[in-house]
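Structure incoming, see below.
With one protein chain held back, the other chains of the complex are shown just where they sit.
For chain A:
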């Protein structure tokens, strides 16, 4: 379970999150929607532990652990995974090499043995096949020269292999064509389980037709201003965010 209480965050003296509250239960898929600039990516970065963001108040508790006291890699080992809106390129490092390094680093911090190479390759091949990722892509340097869709698929591949308990998808649907959207969504749905929760950040109802959320939260000006069931997303699709922008002024 993830609990965020009264989170206040600023960057370079600019307040971005203003007392945000959010709870995501185990096994729950929570969607976050909201206008551009409302602080959705900031929220995902702060959960994952990016530097530069100054947390002035509040707490983030994942399964009883205070995330704000942990380094990003410790949070990852504790189960936090962020599928980036803009995945980074790592020149010269084959995707395979990166995957192995990441999996073994997390295993190490959890006190598990390193994966044997055959075991690792078996896992990667199985997961890559499901996401229709060709083998030669795994040999290429991570994200270097990948199309937008390929990068997003690679994020989901990492998510599948690292088996996190709390997954954040930051606009994973942006830049995906219909087929890629289907593949990625199926990949995410396959990972849904009673002890894994998701925070799905998106602008569009479109993604939520594929990844059907349990709850929908509307963010505006650094706060969750309305929460509801999946029908809330449809309502937003029809009416836009206009109603909620007013609450900024309020």
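Basically, a contact is a pair of C-beta atoms (placed from the backbone, for glycine too) under 8 Å apart; a residue touches a chain by one contact, two chains touch by 3 or more; residues count from 1.
Convention: contacts and distances are computed from a predicted model.
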With one chain of the assembly withheld, which option in "CO or xanthine dehydrogenase, Mo-binding subunit", "Fe-S cluster assembly protein SufB", "Acetolactate synthase" or "ABC transporter permease subunit" matches that chain's UniProt protein name?
-> "Fe-S cluster assembly protein SufB"
Identify the residue among A:102, A:121 or A:212 that touches the chain left out of the display.
-> A:102
Touch criterion as defined above, residue of A:2, A:17, A:33 or A:48 at the omitted chain | A:48
Which of A:72, A:149 or A:175 touches the chain that is not shown?
-> A:72
Among listed residues A:1, A:68 or A:90, the absent chain is touched only by A:90
Touching the absent chain when the full complex is considered, from A:42, A:158 or A:172 | A:158
Listed in rising order, the chain A residues that touch the chain left out are 48-52, 71-73, 75-77, 80-82, 84, 87-93, 97-98, 101-103, 105-106, 109, 141, 158, 162
